[in-house]
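Before anything else, here's the structure in question.
All protein chains but one are shown at their positions in the complex.
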Amino acid sequence: MAGVITRLNKAKRNTRAAQDPAWVRWSLIGVSLAFLGLFLFVPLAAVFTEGLRRGVRVYLAAFQTPDALAAIRLTLLVAVIAVPLNLVFGLAAAWAIAKFEFPGKSLLTTLIDLPFAVSPVISGLIYVLLFGAHGLIGPWLMEHNIQLIFAVPGIVMATLFVTFPFVARELIPVMQSRGNDEEFAALTLGANGWQTFWRVTLPNVKWGLFYGVILCNARAMGEFGAVSVVSGHIRGQTNTMPLHIEILYNEYNYAAAFAVASLLSLLALVTLALKSLIEAQSAEQTQND
Amino acid sequence: MIEAQNITKRFGEFKALNNVSLSVKSGELLALLGPSGSGKTTLLRIIAGLEFPDRGAGRVLFNGEDVTYNPAASRQVGFAFQHYALFRHMTVFENVAFGLRVRPAATRPLETEIRRRVIELLSLVQLDNMDKRFPTQLSGGQRQRVALARALAVQPKVLLLDEPFGALDAKVRKELRRWLRQLHKEIHITSIFVTHDQDEALEVASRVVVMNKGAIEQIGTPEEVYDRPANPFVYNFLGSVNLFHGRVHGGQVHLGNTSLPAPEHPEAQDAPAMIYVRPHEIHVANQSNGQQSLPALIRDVNPAGPLVHIELERLDDGAKFAVELTREQSRNVQLTPGSQVFVELKNLRVFSEDYSI
Partner (left out) sequence: MKGRNNELVFYCAPFFVQPNPYEIISINTQKPLTYCRFAVILFPLMRIAREHSPLPGFRLTLGYSVFYLSLIVLIPLGAAFLKTAGMTWGAFVEAVASPRVMASYRLTFGASLIAAVINSVFGLVVAWVLVRYRFPFKRVIDAFVDLPFALPTAVAGIALAAIYSKNGWIGHYLEMVGIKAAFSRLGVVIALTFIGLPFVVRTVQPVLEALEPELEEAAASLGANRWQTFRRVLLPPLYPSLLTGFALAFARALGEYGSVVFISGNMPMRTEITPLLIITKLEQYDYNGATAIAVVMLVFSFALLLGINLLQKWSLKEWSA
């Protein structure tokens, strides 16, 4: 999560003093490729080959079971709720932190990062402790017939927690680096707060925003540990795609498990592609400034 | 008419402005001149509504109306930022049109009217046919002119410019100065600009406000502040100057063996004094001119450029000072390094020593 702005200014360094001998160069490249191959490419390839091992027909059939379709729908639903909520929060937090000085600012910034430091399992657990049958307000919820845990609301909340920092974290440094002058200019030209935000601030941070959103989305759709704790694993009802994969795998239905996994892998590949696209875009933008 | 009354502004412990009052006449082109940290930019931003005075410490009036705590958006000021603050994602056209487009529907001009006004403004700032470019495709001088056109598009009551030429290279800066003065002659809009460059202030402004350490040192026309500086700070800040230490007694200032008239200090009784003289207001001769001449040694002569720069050293106390002669004047004197000459201070200002800068 190095951020958009850090990966710029690739200086050309082809001077002779900075040149390593060819054997050093190629052995280091070899070591790197072997390491990345072993840990990144081989697993990714395995997902697709295992998924297709028993033929295209079996592969495609894996997506057509009612449980699989329900899992896909639930995963999309969770992302559709969680990503916009965290997007709104990210915008609000970035505006307050990047545009204003106030006491406690660095504390707030640290607190926003908190969910990254929490194990996914614990992220789920805390909601069980709050809303579960034996939780702090669980009994009250039961009296009123409200079921949050082992139901969709719990899954949404756990997902909100684990994806909480993504947008804010990407936006804050981007907004800070642009300074306030353009906003001030808009104000002196008679724009109100909303106009300033929509017409000046937002277009300026759009790449950072997009970046945060796709990372947030990837995590929201792929979260396993936290969702696993709060879901209750009811087939067709509270299983997201990662949970569905787990069930298939534990039933030794490997082909189907890897087929569904390959769909999530495609999502990951699209995320990576968009990510490098955005980095290239924002690098170009910064270069032009 | 724009007035700032008794404005005080602190940033934490630092007092950026200390009880500053200023009134700007309609149609004038005023310069706020001072070193960095003098509070000039803070004052400009308070007038713009981008900064607010300390609670209860001062008022800002636009034509008599108190706007001290009004938001910037409602003040109708045009503000040109030091680094232009052009909207990078908009074309030149859209930048200039911005102030018109964000108006409420009731007062927003029609699209054709917006187009007409923007094209007219771009022509005024000599950027015809640049409307489709993006800010990144323009030079620094062009960007500054777009920023000006954008500020003018909202028909502001006052145009505020923060170091308008600060980020430009020397040649463009000179051109743009002349252009700004010309533009002001054409449209006569009340304008205030901040600068730390005395040449810029003296050349462009109709009135100059010299600021230092959060206070105003002097207000006057460029001639006034240059020829009759109110205090040593202004003397020092506006152009190069020589400082001699002497004594003042009964309307006469004594400098080594010479004595010169100092009519502004008739009551002084043998008080220590600082004597300021500009390098071009010193006459150099090979022969003594009696009482008023000071003997000095030529240390160095640099005849490059339109003026001849001479470095001298007083014979009596060894203090060094500088003289500038036109080439014309220098022809009448023998200027050999190491030789002795006599200098006469033509236009000196005497301040008693207790005045600290």
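Couple of notes before you dig in:
In this document, chain identifiers A and B correspond to the written order of the chains, with residue numbering beginning at 1 in each.
We adopt the following convention: contacts are C-beta pairs under 8 Å (C-beta built on N, C-alpha and C of every residue); 3 or more make two chains touch, one makes a residue touch a chain.
Since the structure is predicted, the reported quantities are computational estimates derived from the model, not experimental observations.
Within the entire complex, the positions of chain B that touch the omitted partner chain are 49-52, 55-56, 69, 71-72.
If you put the missing chain back, the residues of chain A touching it would be 1-2, 6-7, 9-11, 13, 15, 17-18, 20-21, 24-25, 28-29, 31-33, 35-36, 38-44, 46-47, 50, 89, 91-93, 95-97, 99-104, 108, 110-122, 125-130, 132, 134-137, 140, 157, 160-161, 164, 180, 183-184, 187, 192-193, 196-197, 215, 218, 221-225, 228-229, 241-243, 245-246, 249, 254, 257-258, 261, 264-265, 267-269, 271-273, 275-276.
Here is the rule we go by: only the chains that are shown with their structure count from here on.
Taking each chain's centre as the average of its CA atoms, chain A and chain B sit 54 Å apart.
By the touch criterion given at the top, residues 181-182, 184-192, 195, 199-200, 203-204, 285, 288-289 of chain A touch chain B in their complex. By the touch rule above, chain B contacts chain A in their complex via residues 48-50, 71-79, 81, 83, 85-89, 98-99, 102-103, 136, 147, 150-151, 153-154.
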